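Missing here is one protein chain; the remaining ones are kept as they sit in the complex.
For clarity, chains are labelled A, B and C in written order, and residue numbers in each chain start from 1.
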Amino acid sequence: MQQRSSTVQEPHAETAHRPTPPPAWRPRTDPAPLLPDTEPLRVLGTDAVADADPALLRRLYAELVRGRRYNAQATALTKQGRLAVYPSTTGQEACEIAAALALEERDWLFPSYRDTLAAVARGLDPVQALTLLRGDWHTGYDPREHRIAPLCTPLATQLPHAVGLAHAARLKGDDVVALAMVGDGGTSEGDFHEALNFAAVWQAPVVFLVQNNGFAISVPLAKQTAAPSLAHKAVGYGMPGRLVDGNDAVAVHQVLTEAVARARRGGGPTLVEAITYRIDAHTNADDATRYRADGEVEAWRAHDPVLLLERELTARGLLDEDGRRAAAEAAETMAAELRERMNADPVLDPMDLFTHVYAEQTAQLREQAAQLRAELEAEGESR
Amino acid sequence: MQQRSSTVQEPHAETAHRPTPPPAWRPRTDPAPLLPDTEPLRVLGTDAVADADPALLRRLYAELVRGRRYNAQATALTKQGRLAVYPSTTGQEACEIAAALALEERDWLFPSYRDTLAAVARGLDPVQALTLLRGDWHTGYDPREHRIAPLCTPLATQLPHAVGLAHAARLKGDDVVALAMVGDGGTSEGDFHEALNFAAVWQAPVVFLVQNNGFAISVPLAKQTAAPSLAHKAVGYGMPGRLVDGNDAVAVHQVLTEAVARARRGGGPTLVEAITYRIDAHTNADDATRYRADGEVEAWRAHDPVLLLERELTARGLLDEDGRRAAAEAAETMAAELRERMNADPVLDPMDLFTHVYAEQTAQLREQAAQLRAELEAEGESR
Amino acid sequence: MTTATTGAAAKAAGRTKPATMAQALQRAMRDAMAEDPTVHVMGEDVGTLGGVFRVTDGLAKEFGEDRCTDTPLAEAGILGAAVGMAMYGLRPVVEMQFDAFAYPAFEQLVSHVAKMRNRTRGAMPMPMVIRVPYGGGIGGVEHHSDSSEIYYMATPGLHVVTPATVEDAYGLLRAAIASDDPVVFLEPKRLYWSKSDWSPEAPARVEPLGRAVVRRPGTSATLITYGPSLPVCLEAAEAATAEGWDLEVVDLRSLVPFDDETVAASVRRTGRAVVVHESGGFAGPGAEIAARVTERCFHHLEAPVLRVAGFDVPYPPPMLERHHLPGVDRVLDAVARLQWEAGN
Partner (left out) sequence: MTTATTGAAAKAAGRTKPATMAQALQRAMRDAMAEDPTVHVMGEDVGTLGGVFRVTDGLAKEFGEDRCTDTPLAEAGILGAAVGMAMYGLRPVVEMQFDAFAYPAFEQLVSHVAKMRNRTRGAMPMPMVIRVPYGGGIGGVEHHSDSSEIYYMATPGLHVVTPATVEDAYGLLRAAIASDDPVVFLEPKRLYWSKSDWSPEAPARVEPLGRAVVRRPGTSATLITYGPSLPVCLEAAEAATAEGWDLEVVDLRSLVPFDDETVAASVRRTGRAVVVHESGGFAGPGAEIAARVTERCFHHLEAPVLRVAGFDVPYPPPMLERHHLPGVDRVLDAVARLQWEAGN
């Protein structure tokens, strides 16, 4: 071998045939446990259901029946012009209810625009939950009172909020968990990515629940992603991904409860994908026949969340005619009350336009408020 | 069992204990082949290098030496005030060179702000490549002539461009592939996520090369992601992720060439993570001692891309003193020419401010141009 | 930027009348797609569904999903991909579903779409239309009624165009698609269902970009407006005759470039002007309009140029929006404040 000149430093030649990874390479997490199971978890109809607490099953059932009725009532209110718009969760009640029930009181829920039912199941007055959709104000409740963030319309933008809140709680030493809800379509947004990444890097106590209901308005999942499942995205952030049958209330409840517990004990975030289906159109204003076949809807009706649970309870003797009637009646009472309360016109003060823009009203807004007040007074006089 | 009433349709009770997944659940892709290997691919120093084409090895070596010299020269130009700023790729030459060489002439390169070397290796005049950093204009070349997109400063924003271009080419029936470069920090941006998702859904012929050089300015990878590797993100989009030793020019070239071929034959996008290291500071304006230890840099110097290849070539008798000298001299010639050409002041026309804002200059810009022209004339007179 | 006709396509398609603005927009895209294979429509729900406002209805069926594409739900990705498509010679027509949902694409718009031609010295133009349904008045819940035009006006490199009539919806969108520059095409939501006897036989006009038009000649004062506020101004002008005011109404149509010629000529004639839009007043479009009209017509002005605008508040919920939107009365109040006693 000739004499060598080199501009770079040269270690011993005998190492040449020992392939070593580059210095910085340390696989930090084993990816295997982060990957979801190949099939969505189901409990109902399996042997695992034997372990489920009968009280929980009954509670879930009552809530599902109530949730179904709530969806029907809210949809009816759109027809009566009492709601500007309603995005129904008929068929998705198991996810909505389980999300609410998986949380402790001190925890926070971050709903998307569709998730009024989850807020109601968490204890929010349905009239307050529906304020946004009635149109008398944007957020109809005090988020801090209920620990429910405002219903979020810009898709996926609530996810980083959930991460920030959970992170802040942890910094303060509070064992608070945030659960954030998003749709299959919302997972395509950059905010989804950034939120999951922040959550994993900060090991924030947050649970992401993706309700994969097959569609983003008219766009089917196949045009939204080519991933094996949405839960498979988790590994790319270093958090576990869980896949669950979103119409199996017990399974969703179990997966979310585990994820919440994990987050609470400092185990970091989890991504949960619940496979479900939007039985109604996107909203009352949408015409779903333009983009999907009736047969698809029918197949899903046979896999209805209320039905699945009812069947289980009945088979195990936990539900009889009286029980069903009681659940139905309770739901009916809720619906009647909701209908009645929503039939009253909300009391509105146009001056609210200016009240909460800033902590202190600016001179500029005081001027504009005075203009509106003068107009309203003139209107009042002319009436 | 008592008589049952139900609001929902009830299939036969005997199906109750047969767990079936929800109707829409079809695992569309097997995740296993999408996951990266547990260790980054290396060729140099392994038996696999025996298969490598000696001509390719020599070519890579000459380019690496030239690239190293280019980095040194560009850095020197900042000290002489001839460049406003220079983000060096010293230590990352294997990635830069391999990216350029993996592409055919008809393909497109989408470099980030750091990747002038890749553009130069693809054949772009270094003076044109450095225009942005000298500061006489933004993009110093015609992207269509060279099929090199403008050097992109807003991180990750070039990735959707690459997807769109690749998609457009495919729609037109051209077998063109786009290769897009991004840093480890850039993978945290929403645009990274959206681009990869679009690419996978559209099966666009695009290759994403992440140069994981350990830092985003001062922020180390551990604060950027908790993922097992950045390549693990691929599975969440339904595309293969590959992990490669980014200082092993042959390995990077091999992985990129395979990914490009796959994209070209309609196999869709690939995410490649190359593990490398930024030997210099973020830019000449940065002080890397504030955030990293010298020992770390030294460890990486022992894993230098030029060194690794030189050692291999020498061991196999493919490189002798003459060869080294020839490579060094060619690099020196390039550097001397670059230095000389960059020492000339660029000819600037201030009126260019207005020339390319719109296809046709608006009346408003004509007015403003007239103002500047008058000022320049007055200035000229007063001199 | 020429005035052309597309009689052949129009005849072939056999339009019915009256047509809505949504239909005119659809027809503009259809005609453009038929004429030019590089025109691609893309966005959320634009394909199978035909868009939430049905503006792209039928395009996917007629031209295939590759020409009218349902994208994943990610606005930055949509616009970013469109940039890449334009780089390769296509002419993307991007639909943003609502005004506020264009914000995620803001960086792509400002840092790439608007600047690409300039940063490449003209080598890489961005012929692209970004259609944005904008403004309120349709009872939309929060984030569905923003007037975002100022964000686009303040970004050099973009054209900003907004039709107020069915005819212009067709003519301006055709011109926008034909333009070699990026055009933010703002569609007034509450005029989507406005109708006009848009003749199916007569050749459809492709309007030049950058030209305002006098919709109602008058002598007392000029109302300067655009898009959703044009009908308000026309109604106000009619009502004003009862007070003895003969108001001229100028429809800007193009916010960028701005037609100083038409606007200044009108104000010089009338000596008084009110700018009317529903966007917030502070740092809104009316600020620029008032400032430049004043610069150009100062000694012709009998009174300061006044602005009638939405309040400087987040867009209100549906049940309160009528208090926010400038209506006929507010326009007339402003006209009354034009210091009539002082001058002629």
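For this structure, a couple of remarks:
The working rule: a contact is a pair of C-beta atoms (placed from the backbone, for glycine too) under 8 Å apart; a residue touches a chain by one contact, two chains touch by 3 or more.
Computed from a predicted model, the values in this text were never measured in an experiment.
Although it is not drawn, the missing chain touches A, B, C when the whole complex is taken into account.
Only one of C:Gly77, C:Pro163, C:Gly280 or C:Pro318 touches the absent chain when the whole complex is considered: C:Gly280. The residue from B:Ala48, B:Ala62 or B:Ala84 that touches the chain not shown here is B:Ala84.
Only one residue in the set A:Asp175, A:Glu258, A:Asp352 or A:Glu375 touches the chain that does not appear here, and it is A:Asp352.
Listed residues A:Tyr70, A:Tyr86, A:Tyr113 or A:Phe198: the one in touch with the omitted chain is A:Phe198. Annotation for chain B: contacts to the undisplayed chain at residues 84-85, 113, 132-138, 153-155, 185-186, 188-191, 216-219, 223-225, 290-291, 346, 348, 350, 352-354, 357, 364-365, 368, 372, 375-376. With the whole complex as reference, residues 76, 100, 103-104, 106-107, 110-111, 114-115, 118-119, 142-143, 150-151, 153-154, 156-157, 256, 258, 280, 282-288, 290-292, 294-295, 298, 303-307, 312-314 of chain C touch the missing chain.
One chain is missing from the display, and on chain A it is touched by residues 137-139, 142-145, 149-150, 154, 157, 159-169, 171-172, 178, 190-191, 193-195, 197-198, 201, 352, 355-360, 362-364.
The rule is simple: only the chains that are shown with their structure count from here on.
Rounded to whole angstrom units, the spacing between the C-alpha centres of chain A and chain B is 36.
Each chain gets a centre from the mean of its Cα atoms; for chain B and chain C, those two points are 39 Å apart. Within chain A, contacts with two or more other chains are made by residues 188-191, 223-225.
Within chain C, the positions touching two or more other chains are listed as 71-72, 74, 76-77, 104.
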